[in-house]
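Note that one protein chain is taken out, while the other chains of the complex remain in position.
Right, subunit A next:
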Amino acid sequence: MIGGLFIYNHKGEVLISRVYRDDIGTANTLHCGDSESRCKTPILKQSSLEVTCNWKASGDPNPPGALSLPSKVCRVWRRNAVDAFRVNVIHARQQVRSPVTNIARTSFFHVKRSNIWLAAVTKQNVNAAMVFEFLYKMCDVMTAYFGKISEENIKNNFVLIYELLDEILDFGYPQNSETGALKTFITQQGIKSQTKEEQSQITSQVTGQIGWRREGIKYRRNELFLDVLESVNLLMSPQGQVLSAHVSGRVVMKSYLSGMPECKFGMNDKIVIEKQGKGTADETGKSGKQSIAIDDCTFHQCVRLSKFDSERSISFIPPDGEFELMRYRTTKDIILPFRVIPLVREVGRTKLEVKVVIKSNFKPSLLAQKIEVRIPTPLNTSGVQVICMKGKAKYKASENAIVWKIKRMAGMKESQISAEIELLPTNDKKKWARPPISMNFEVPFAPSGLKVRYLKVFEPKLNYSDHDVIKWVRYIGRSGIYETRC
């Protein structure tokens, strides 16, 4: 159970603070030293709800910053756990030691998104995985409502965030956190008061047996979108040997379907195909190549697991809107979209020659996008000369790296960059540790080889058939941690 939730900016100022439990921040005393009133009394002690915004008027065009903190009227004293977190984690000199920090017998579970810190606080011995998952969910929900989690967005939407916090956590216990369902309760600043119909939806949605879908959904056009999103991770030795590689993928579905549709999803999972393809030897040989071995997969709550275990078929009634149907991991037969071949030569003590070749390894008809190669340089670099065949390359002194960007690159191509790095002579005998060359990219296929074979929709009550549903499938492969040592 979560005692409180705080959102800090990178300076350690509290943007949002919501305390659910009394045991958190016991030293929280909100003092009101109003000079007009006769007495000085400590008033709010351990309020169950606290509001603070520490943002100042500095150049913020929006109303929240229009007034600066009045010093006389009210001061919030919070020399307590909240501050301790700022001092011990956000302002700490050394790197973060652990995402769970214990300060004064209070555990802080923290997650960082861009430069915003989210911290869940508790004094209980809780289930760490659950708290982190909750924080991730919280981030997802906020993103769904107002886009990127940034200081400005949080300030502009603070009422909405408090509203959300009120809805997804009650007394510190996670309640309904599905974005789709939440949208029936929280209209994004929507002015319209709820109609009769919507009210009855709230009632029926939660009285129905299926928690994730309400009844009576209607769409003029039945449509569904399937996104296969994969991130491919690689660690390669300088000699080109794969040290470790894996793909973690997600199948995200956006469904706009009427009624209570029953869906069946099929992919080229090895086990399924082998089961079906017992016919001719020829077929198995052929399909064997195309099928993939999934190491491990997990499904959204709506998937009937019993059916998956017995027949390996994935059938479900989808939630309305966007959700993550499945999550999987593969380690075998991964198509590595790029090969990086580094060549580093030290010429004397003050010069370094670097040559990096990247080779794209997929069908020539496909285009990879947003390619970025990051070649680290030693700390004592004084100057860099870069020549590249394609794209743009720049030495970024602040990041100690040469960043080489290519907008687009077709398959089965090769490109090269060479750089001369001049070094300042140093007395430091420390050998340069040579951090790995890392890469970012996006490719329009699934590096694991996963293919969606079918997605069938049945709705027995309403009269639309599988053929009437418009289906879209998209594959996106992104780089996770894609590193080649040099």
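Assume contacts are C-beta pairs under 8 Å (C-beta built on N, C-alpha and C of every residue); 3 or more make two chains touch, one makes a residue touch a chain; residues count from 1.
Rule of thumb we're sticking to: contacts and distances are computed from a predicted model.
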{"item": "Among \"EF-hand domain-containing protein\", \"60S ribosomal protein L6\", \"Serine/threonine-protein phosphatase 2A 55 kDa regulatory subunit B\" or \"AP complex subunit beta\", UniProt-listed name of the chain not shown", "value": "\"AP complex subunit beta\""}
{"item": "Touch criterion as defined above, residue of A:S107, A:N222 or A:S258 at the omitted chain", "value": "A:S107"}
{"item": "Of A:V96, A:I271 or A:L343, the one touching the omitted chain in the full complex", "value": "A:V96"}
{"item": "Where the unshown chain meets subunit A, residue by residue", "value": "1, 22-23, 26-29, 31-32, 34, 36, 38-53, 57, 63-64, 67-71, 73-77, 79, 94-100, 102, 105, 107, 109-111, 123, 125-130, 132-136, 158-159, 162-163, 166, 170-171, 173-178, 185, 187, 189-191, 193-194, 199, 202-203, 206-207, 209-212, 231, 233, 235, 243-244, 246, 248, 295-301, 305-306, 309, 324, 326-327, 329, 429-431, 433, 435-436, 438, 480-481, 483, 485"}
